[in-house]
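Only one protein chain is missing; all other protein chains are in place.
Chain IDs A and B follow the sequence of writing; residue 1 opens each chain.
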Amino acid sequence: MKKLVTVLFLCSVLLIPNLFAGGAAEAGAVKAAEDFSETGTLNVLWYAAGGTSGSFECVYRDYQSQVPDLLYDTLIKLDMEDTSKIVPRMADRWEVSADGLVYTFYIRENLNWTDGKPVTADDVVFSLEAQLRGYGIQNERGSFQFIKGAQEYFDKTANSISGVKAEGKKLTITLTQPYGFMMRTLATFVPYPRHLFPADVDYTKFGSYDYWKAPVHCGPYVLESVTFPDYCVLVRNDSWYGPRPGIKRVTGISFDAGGTDAAVAAMIAGRLDLAHSNAFNDVNIASNVVKQNPDYAYNAFFSPYYRLFTTNLTGSADGKWNKFMANADFRKAINLAIDKEAFASYFPGQAVALSTAVNPGDPLYDKSIPLFKRDVEAAKALLKKAGYDGSPIRIAYYYNDQMHNDLMDLTVQNLAEIGIPAESRVVIQDIYAAIYEQKNWDICYAGANQLSGVENYGVVNPGTIYDVYLGNEAVREELFGKYLKEVSATSDPARLKELAILLQQNSLNYGSPIPVISMNKMMIYNDAKWDFDPAWLKASDLAIYRTCDLRLETWKLNKK
Amino acid sequence: MAQTKSGKIYKSSLAKRNMLKFASNKLALVGLFIILFFTLCAIFAPLFTSYDPSYVDPKVRLLPMSSEHLLGTDNAGRDTFTRLLYGGRISIAVGLSAALGAALIGCTLGSIAGYYGGRFDSFIIYVGEIFTTFPQIMLVLILVGLSGRSLANLILIFCFTGWMGTARLVRSRVLSLKTEPFVESCVANGISGFSIMFKHILPNTLGPVIVSITMQTAGFVLAEAALSFLGMGVPTAIPTWGNVINAASSFHIFQNYPNLWMAPGIVISLFVLGVNFFGDGLRDVFDATE
Partner (left out) sequence: MLKYFFRRLLSFIPKILIITILIFIGLEFVPGDPISYLIPPEQMAFMTEETIANMRENLGLNDPAYIRYFKWLGNILKGDMGYSLINGVKISDIIWTRLPATIELTALGFAVATILGLLFGFISALKRNTPIDYSLTALGMVGVSIPEFFFGLSAIVVFGLTFRWLPPGGRMTPGQPGFFQRIPYLVMPVLVIGISYTATLMRYTRGSMLDTMNKDYVKAARSKGLSETRVNLVHSFRNAIIPVMIIIVNRIPILIAGTVVIESVFNYPGMGKLILESISGSDMPVVMIATFFIALAVLIASFLVDLLSALLDPRIRFGKM
C-alpha cells in the first residue's frame, strides 16, 4: 500500500509538468507539423506585456514591436522617404477643406475585417471614442484634443464626439483649429472592429475583452496561432488589398519589459531576427550583438527623441525645494555644469550633447546657437550672479538601470564641482505622484519623444501636466505658449522654422528645461537572413511608431 | 579532556576543549581565515588603494586590468578593486547585522514560546508557519517596494523575514531544557520566569544559535547580491558586493568585461564559502557538547 502511494506520488510530481505542457501546447499544436524551418520564418520581437500577459495588447501598449504593425492597418500611412507624402491604406482617398478644419476619408469599398465583416467608418468612430475614454490606449489622445467635441466626450458631458461623422464608408472629422500634425497622427491611429465589442463597451476595461485573445484585424498579415506567453505566428493575409508581403510567415517571440538581456541573448544565438524598440535603444547593446554574431547588423534612425532635466520652479510637498530653482541664472549654471558630452560618450555615434531641445541634425535647429560646451567657470560666475548660498538640490530620475545610476552619480559630482551639493534618487514606484504631485525634487531626468523636434517644447505648453512646475504662468505663456499654439496649427515650413528658433532661444534664456542629449533610435536585425528596402534604413525613427509604410512587399528572406 | 600531540593529557575548560576541537577541523580554519581576510581587507580598505570608490570619471571607463587598476574600471570609470574593498564593508555589515537582528527576534520569541508554552507558544508557531509560507525573497521584494531602497530598510527587512528558523530552534531547546533539574531548582528558589528564561536557559541554547547566525550571515550576503541583481537592493550609490557585480548587469558588459563580474562573483562566493566552512566547524563543536 505505502509503496503504491509513494510511487503514485512520485509519478504525479513528474507528470504534472506534462499535463500543463499539453494545455499550453493546445493552441499551437495543430500547426506544429508545418514548416518552421529557419528560412521560412522571420522571428521578430513581440515586446512588452503583449505576449506575456495572456492577451494581445491594445496596439498602443505594444507599440514597441512589429507584431501589431503587421496585423493592423491605419487609415493612411506616410511615405518613409518623404514623410510629407501620404500613402493610401484603409482609406483610398480623402479630402481636406481649404481652411484645414474638415477631413473626409473614404474607406475602401471591399475592405473587410479578417472575420469577413466589412470595415466601416463607424469602426473608426468607435476606435476614436475608445482612444478618448479608454486608458492604456491614449497614444494619440493629445493630438485628438483638436477634434471638435473631443474634450466634451472625454469629460463625459457629451455621449458622442460631435466633430466625427460616419456614413457607411465615409468618415468626416472636424477640427476646432487647424492642426499641422493631423495626418501624421492618423497614420499611427489603429481602428478596431466595433462589432466584436459589446454594445455597452466599458472603455476603462478595454484591455480585458476576449477580443484581445485572438484579435480580428485587417492588416497585411493574419494571426495564424498564438501560444501565450511564448509566441504568436502570423501569415500573409490573402485578402489584403495591398501588394503581397515578401515573407510568408512572421513569428513574434515574446519578451517582457525586463527581458532586454534575454532578447539580446536570443539574437546572439540567432533566434531573434529583428529587434526595434526602446529597450534596445543603446548603441552598446547593438554593437555587442553584431560583435558576437556577425550575421547581425544595426542601424541608428534619426529621431527627435531627447533626454532632459525638467526643472521644478514652484516648490515641493515636503518644503525642501531649493528656492534658487526660480532663478534663471541658477538654472543656466546647472545647464553649463552638467557634463553632457560625458552623457553622450556613453552612446557613441548615437547621442549628441544638446544646447536646445532640437537635435543639431534637425533642419529646425537654430544654427546661431553654438553646440554645447561644458563651462565650469561660466557656471560659477552665473551662480555668483544669482547670489547662490550653497543650499542643496535634489535630482530625481526614472531610468532604473546601472548606466543611469552611474550618470546620475556623475551629475551629482558635476554639480559639486561648481559648489552645488546635490543628491540623486531613482523613482521606481510612483513616477506620477513623485514627479507631478509631491515634486520632492528640483531637477528630474526624463525623456521626451514627440512627433518633431520642435514639439519637444510641448513639455512647456500651458495646459499640460508639465506646466505645474514651470513657474509664472504669464511668463510661460509669453515665452512658449503662444508660439506652441502656432506650431501645432501651421503647416508652412518657413514659419515653423521661425517659431522653432524663437522657442529655442526663449528656452535658452529661461534656463528651462535643461536639454541633455538627443538620441537616435536603434534597430538590430539579422542581416544575413532578412532583406528589405534599404530606403528604410534612411528613414527617420517615425517608422518605429508605425507612421510609415514599411514596404512589406520588399521584405524577403535570404536563401542562405 | 583533550590529548595534545605529545600525548600529554591534561584537564581543560570546555571553551578550551571546544577551541582545540575547532582547530582540528581544517576546513573550519580555512573558513575563519577567509572571513578574517575579507573583513580586514574591508576595514583597512584605504591602506590598499588610493582611489575613491565612488568617484565617477567617464574618461577612464571600462579600462582593462592593469597595474594601475588591478581589476580594471567599471562603466562609470570607478576602480573595481577599490569598490570591492569598500563594498565588503557594507555587505559584511548588512549580512552580520541582519543575522544578529534576526537572531535577537528569534531568541526572544523562541524562548518565550518555549518557556511559557500554551496559547502564546501556538500563536508564535502559527505566525512562524505563516511567515514561512511566503518565500523570503518575495516578502523582501514586496517590502522593498513598500519602503524603498535603503540600507537600513534592507537590514530591517532581513531581520523581519529571517527570525523563524532561530525561533524554532530556540523554542525546541528551551522545551527540553525546561525539564532539567537546574531549571526546577531555579523555580524552587523563586527566581522570576523572565530571569530563568534569559539568564539561565537562553545561554545554554547559544551554541546552535551562533551556528545559525553564521549560516544566516552567508544567506543574507547572497540575498543582498541577488536583490541588487534584481534592482531591488541597496541604493546603487553605496558600494556593496551586490552593487559591484551589478556594474556588469547589462549583457554587453557581462560578455565583454568578465573582470567586472568575475571578481565580485568570486569574492562573494569565497566569502560565503568561508562562512559556511566556519559555521560547519562550529556546528561540529557545539553538537558534540550537547
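Note that in this section a contact is a pair of C-beta atoms (placed from the backbone, for glycine too) under 8 Å apart; a residue touches a chain by one contact, two chains touch by 3 or more.
Here the structure is a predicted model, which is why all the values come from computation and not from measurement.
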Q: Kindly state which of the options A:Val124, A:Ile161 or A:Ala266 is in contact with the chain not pictured.
A: A:Ala266
Q) Taking the entire complex into account, which one of A:Thr83, A:Thr174, A:Thr227 or A:Ser424 touches the absent chain? A) A:Thr227
Q | Touching residue (missing chain; options B:Ile137, B:Leu156 or B:Ile191) | A | B:Ile137
Q) Which one touches the absent chain: A:Thr251, A:Ser303 or A:Thr547? A) A:Thr251
(Q) Across the whole complex, list the residues on chain B that are touched by the chain not included here. (A) 129-130, 132-138, 141-143, 145-146, 148, 218, 222, 225-226, 229-232, 245, 254-255, 261, 265, 268-270, 272-273, 276-277, 280
Q.
Which parts of chain A face the unshown chain closely enough to count as touching?
A. 2, 5-6, 9-10, 13-14, 16-18, 20-25, 28-29, 31-32, 34, 36, 41, 43, 49, 52-55, 57-58, 61, 135-136, 138-139, 141-143, 145, 154-155, 204-208, 212-213, 227-231, 233, 251, 253-259, 261-263, 265-266, 268-269, 271, 292, 398, 400, 428-433, 435-436, 446-450, 458-459, 461, 463-466, 468
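Methods note: only the chains that are shown with their structure count from here on.
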Q: Could you please state the distance in Å, as a whole number, between where the Cα atoms of chain A are centred and where those of chain B are centred?
A: 45
Q. Which chain A residues qualify as touching chain B in the complex?
A. 260-261, 264-265, 284-285, 287-288, 291-292, 339, 342, 345-346, 400-403, 405-406, 409-410, 413, 424, 426, 428-429
Q: Would you tell me which residues of chain B are touching chain A in their complex?
A: 54-56, 58-59, 74-76, 145, 148-149, 231, 236-237, 246-247, 249-256
